[in-house]
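Before anything else, here's the structure in question.
The other protein chains are all here in position, but one chain of the complex has been omitted.
Showing chain A:
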Amino acid sequence: MAEVHLEKVVKKYGSFQVVHGIDLEIAHNEFVVFVGPSGCGKSTTLRMIAGLESISGGNIRIGDRVVNDLPPRSRNISMVFQNYALYPHMTVRENLGFSLKIANKPQAEIEAAVNEAAEILSLTPLMDRRPAELSGGQRQRVAMGRAIVRHPDVFLFDEPLSNLDAKLRNQMRVEIKKLHAKIKTTIIYVTHDQVEAMTLADRIVIMRNGHIEQQGTPLDVFTNPVNTFVATFIGSPPMNLIDGTVEAGHVVFSDGSRLPVPPRYAASEGQKVQFGVRADNIMPIGHALPPEEHMAELDMTVSLSEPLGTETILFGEISGTEVQAKMFNPRPVVPGERMRFQVTLDKCHLFDAESGHNLRV
């Protein structure tokens, strides 16, 4: 039951700075996901909140306590690790009850809490097994159970699903979401997988090189990326970014094709820009979703197609940049076929070619 505040939090290893003054406020019961490529400082930040890494500067508050110098055990947090970090010499029951036993809780209370956690995570039939006798998914559930028995103020998840296979990952993702609905606790979750971030988060915090690039609801960061990094990191397939120059209200690409400057965007004449369009917003005419306002059209030669069933991803090229487009109600496409595409300008973006900033006004 607590908020978490990060104020100008810095982490240095010697002279090497990995986290550059992060400011963040996490509300009570909020599910916040730190996402970013490896080495962006997301795990380090989480470990600083956990107390497993010292803080080189700034403040971390949990509730109304500054926890900078408190050891992990005094922070009332619990953590789920990437490699499960179960105690191999203890049974599932002992693993679950360990933190309570350490806290000298009465046996009856430990049992009740352990059984409750086992119930929530359907671990009851596995209680007397050792971790070595469990599958990856079961281990992960035990790790989560171990975290929830203590009713901590804050849950920390450090890439908990990255060791699981794809199918299990989807399943566990749903379980984590359900778990949050059930136990109502502040959750901070670290992942490098933007799908996990999108599906789980109340708020996504996108990090790069020890800085927060953008934070917002999943929909917000998806539709309004502040720069090219966020635009390409969030969403799958990543947003197409095509280099061009602004000329008379249009973005002109090096191969001569052009698209109008999207509405609500402003760029000066001759400015070098990157035109951003997601595959969902560039569709072959006749195979598009119902048209919206501000359509533009464009020819492109399709070099490759990936049929996915309900849609087909088409690969083409505009001025030397690979562009992915989506074909709805697909028909077979022959490589080399030249098709006309419609572009939903409303959902397109313009970024400054140099700084990468979004040029929306």
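Criterion: a contact is a pair of C-beta atoms (placed from the backbone, for glycine too) under 8 Å apart; a residue touches a chain by one contact, two chains touch by 3 or more; residues count from 1.
The rule is short, and it goes like this: contacts and distances are computed from a predicted model.
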Inset, instruction - Assign the chain not included in the display its UniProt protein name, restricting the answer to "Chemotaxis protein CheA", "Carbohydrate ABC transporter membrane protein 1, CUT1 family", "Xanthine dehydrogenase large subunit" or "Transport permease protein". - result: "Carbohydrate ABC transporter membrane protein 1, CUT1 family"
Inset, instruction - Determine which one of A:A108, A:A132, A:A181 or A:A248 touches the chain that has been left out. - result: A:A132
Inset, instruction - Have a look at A:A103, A:A266, A:I285 or A:L304 and name the one touching the chain we're not showing. - result: A:A103
Legend entry - Absent-chain contact - pick from A:A85, A:A112, A:L168 or A:A296: A:A85
Legend entry - Interface with the undisplayed chain - residues on chain A: 50-52, 71-73, 77-79, 81, 83-89, 98-99, 102-103, 130-133, 146, 150, 156
